[in-house]
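Note that one protein chain is taken out, while the other chains of the complex remain in position.
Our next item is chain A:
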Amino acid sequence: MKIVAVTACPAGIAHTYMAAEALEAAAEEAGHEIVVETQGSAGSTPLTAEQLAEADVAIFAADVEVRDKDRFGHLPQVSVGVKKAISGGDLLVAQAEEAAKNHVPAPAGAPASATPAGAKAPAGPGAASKVRAWLMTGVSHVIPFVAAGGLLIALGFALGGYQINLPDDSPLYEQILDGGFSAGSITAWGALAFGIGSAAFNFLVPVLAGYIAYAMADRPALVPGFVGGAIAVTTGAGFLGGLVAGFAAGGLVMWIKTWRVPRALAGIMPVLVIPLISTAVVGLLMYVVVGRPIALITEGLTNWLNGLSGTNAVLLGVLLGLMMCFDMGGPVNKASYTFAVAGLSTGSAGALTIMAAVMAAGMVPPLAMALATVVRRSLFSEVERENGRAAWLLGASFISEGAIPFAAADPFRVIPSIMVGGAVTGALSMTLGATLRAPHGGIFVVPLMGNPLGFLVAVVAGTLVATALVVALKTFARRRPAPEAAATTETVTERESVTA
């Protein structure tokens, strides 16, 4: 069994280290591997993402708050006062064994290391479960941003009307917030909510990228991750671009950490050298290697869509639906959405049906994921279920980003499912001839629609299809146990850095 532990005491001088020593001795005695993070005054070597991913159980022996406790969310936990570990390390290790045995992992959550009672896991977690643990770290930090930002934006629409973020180059909410806020105006409050919500949303991709990188290579990787994510926003690369930035930043820092550097340089590596080099490299990658092609793709897709006018309407609905649900706010989604909005100015009947289809499809991803967390709770981790609650309102408000946490956590099952759902919705909406003049607003603009019933039918049908698919994929297309990847060599004796 692999144990991770944190010890901490008020002064950080004595008990922290005594407890660590006692736990290490007791674990070794019982034949387990243990890594202890001593959160004391001698500085602590944080547990690595690998150690966390591979662990079976966590022990907290602390009389003060354990720092960054949410790193251990996927593990069964035993918490005691610090003295208990010193006087009864063996008892505590026995308790941890018990906790690990009784722990029922969330089927879709938790690294693959959690095995049923009694069955000893033969292999360490492979690359796949590591990647998943990294992704989940990013996702769990993003969810509060999605929920808070998304709900404020929805509130902004509800109070300020759909015009609140129109026109594109100088949106109403910015005009209101620039021109002085008047507490007597409901629209002003809407503008305020929208402005704050947008500010929170701007963090979404940077936080996702930053914390993926952080999970991979600890604190030095935060900067390249965040900055790479921010560039993904600037260049319109969306959350998929953010995933690229996060993994690039994390991988790069992992590699830099293996460099042998002169002693004099070693001290400034984590705070200066690593962030500087990795940020420069990831920034270059995001602007030049990722950013340019993304811009070209968006442009190409838009031109292509414009060339399609006159095509079979149902087929166009399928296509737009697929695109809306591919990257939720990324370049493909943007191309589809911009195409629809650009058509509005012509005012033609065809353009209005396209707008309705695009909005209907864009509402499907959050709604489907919200529904899925309700009908099959066990397929989702706790944080995902929390996000599911907010996703209802986000979906209803046409804030597709509400599905990003789900898509980022499990892209290969979630994205195809919601794309199919979006295609169904797009096709149905076109077939039923729903029309819409407003470029945003979701459920709030239904009164402005032509054939609102058809619109709603299309949304519901696509949501049901996407939900059924995602549940089926998550249930049946389970990740096979990863092949035995690089076996870990981390042991108790190799990390006695603190006692040196």
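Rule of thumb we're sticking to: contacts are C-beta pairs under 8 Å (C-beta built on N, C-alpha and C of every residue); 3 or more make two chains touch, one makes a residue touch a chain; residues count from 1.
Simple rule for what comes next: contacts and distances are computed from a predicted model.
Chemist: Since a chain is absent, check the UniProt entry for it and pick the matching name: "Fructose PTS transporter subunit IIA", "Heme exporter protein B", "Spore germination protein GerPE" or "RNA polymerase sigma24 factor".
Modeler: "Fructose PTS transporter subunit IIA"
Chemist: Can you tell me which of A:V35, A:I86, A:L222 or A:L379 touches the chain that was removed from the display?
Modeler: Candidates A:V35, A:I86, A:L222 or A:L379; residue touching the omitted chain: A:I86.
Chemist: Contacts of chain A with the missing chain: which residues?
Modeler: Looking at chain A, the ones touching the missing chain are residues 9-18, 20-22, 25, 38, 40-43, 63, 83, 86-87, 498-500.
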